[in-house]
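I have placed the structure first, in the form of structure tokens, so that the comments after it can refer back to it.
For this depiction, one protein chain was excluded, whereas all remaining protein chains were kept in their positions.
Naming follows writing order (A, B, C and D), and every chain is counted from residue 1.
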Amino acid sequence: MEIRRVVGSLVCTQRIAELAHVDLRVLQDAAGRRVVATDPVGARPDDWVFVVSGSAARYAMGNPAILTDLTVGGVIDHWPPEAASEPSSPPHGTPRR
Amino acid sequence: MEIRRVVGSLVCTQRIAELAHVDLRVLQDAAGRRVVATDPVGARPDDWVFVVSGSAARYAMGNPAILTDLTVGGVIDHWPPEAASEPSSPPHGTPRR
Amino acid sequence: MEIRRVVGSLVCTQRIAELAHVDLRVLQDAAGRRVVATDPVGARPDDWVFVVSGSAARYAMGNPAILTDLTVGGVIDHWPPEAASEPSSPPHGTPRR
Amino acid sequence: MEIRRVVGSLVCTQRIAELAHVDLRVLQDAAGRRVVATDPVGARPDDWVFVVSGSAARYAMGNPAILTDLTVGGVIDHWPPEAASEPSSPPHGTPRR
Partner (left out) sequence: MEIRRVVGSLVCTQRIAELAHVDLRVLQDAAGRRVVATDPVGARPDDWVFVVSGSAARYAMGNPAILTDLTVGGVIDHWPPEAASEPSSPPHGTPRR
């Protein structure tokens, strides 16, 4: 699941019937690129969320007839700080354990 | 769902039977990259739209036998302005709420 | 659907049984990156085509037992010229219509 | 399957019911980009893992009702060293074998 920040809601009157009564959120990644997601969780602007994609996005709405490909799966409370050491690749040549 | 702008229609006489009678739109992202989508909404050139991908794209045409992987889901009327503050990552180490 | 140009055919004798009797095309994007696709349309080298991905690629072969994830959906005859104006983002803050 | 490193666990109290009782891991790629995955394997921080995406991610949890799109498939013990020769493209024009 990708990590995104909520920017706000999307105003969109002309849409397919399968998304007629669904709230659409505008999300943004760290680089500022925006996408649109359905939101059964009730995330608020500036919340960081993780999103579920693919067919799981439809089931996550509680109704697979809602034709989304991206759904907010949860609001992130906090996450781990940067690791002290950040090797750029896994060890190779010899087993690790 | 990704956000794209409508450029126009695609002329394509030699195509698979499952897309024979379907209008194909050329869409463009902010970087100018072009893709092709089916459009049950009737978007017009210069409209900004959001698109549904994967198997949901087929169902969004009202007929899963239409073998598209990208369908216009709605025409964007407007969206939120840039956020005042844009933190580059979620808070970490301590809970937010 | 993504837009690609046909480079030629792929010679590949050692392959999975589900792709044994299928013509494989090498396609290239504008940046020169190459991918492999099945082709029920009969595209020729230098043709520009659009391709269908995901499970739709299997159905587009007329036989979902053909285990492709990318199928040529049609040959592009022509497409719209560049738009005169190219706004980099949709309007925001106020409705467009 | 993509290769990622485990950073830690995600704290996320407000989430969809289908992910209510599932441990969520924060993973990171070599460039530092973070994603969220479900983990039936029990990977630990700093482990390098490979992840399964799409509908296979749900089945990999042993329960397709768990609405994830990314699941840890295994912990990498070690992998091959860099190849001595690294041709930038496959041979072409003449058969290899």
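For the reader, a short list of remarks on this structure follows.
Here is the rule we use: a contact is a pair of C-beta atoms (placed from the backbone, for glycine too) under 8 Å apart; a residue touches a chain by one contact, two chains touch by 3 or more.
Note that the structure is a prediction, hence the values are computed from the model and not measured.
By the touch rule set out above, chain D reaches the unshown chain at residues 1-3, 40-42, 50, 52-57, 59-60, 71-80, 83, 85-97. Take chain C: the residues that touch the chain left off the picture are 3, 5, 7-16, 18-19, 24, 26, 28, 30, 32, 34-37, 45-46, 48, 54-55, 57-58, 67-70, 76-82.
Going forward, only the chains that are shown with their structure count from here on.
Two copies of one chain, chain A and chain B, form a contact in which under half of the residue numbers belong to both partners. The residues of chain B that reach two or more other chains are 3, 54-55, 57, 76-80, 95, listed in rising order.
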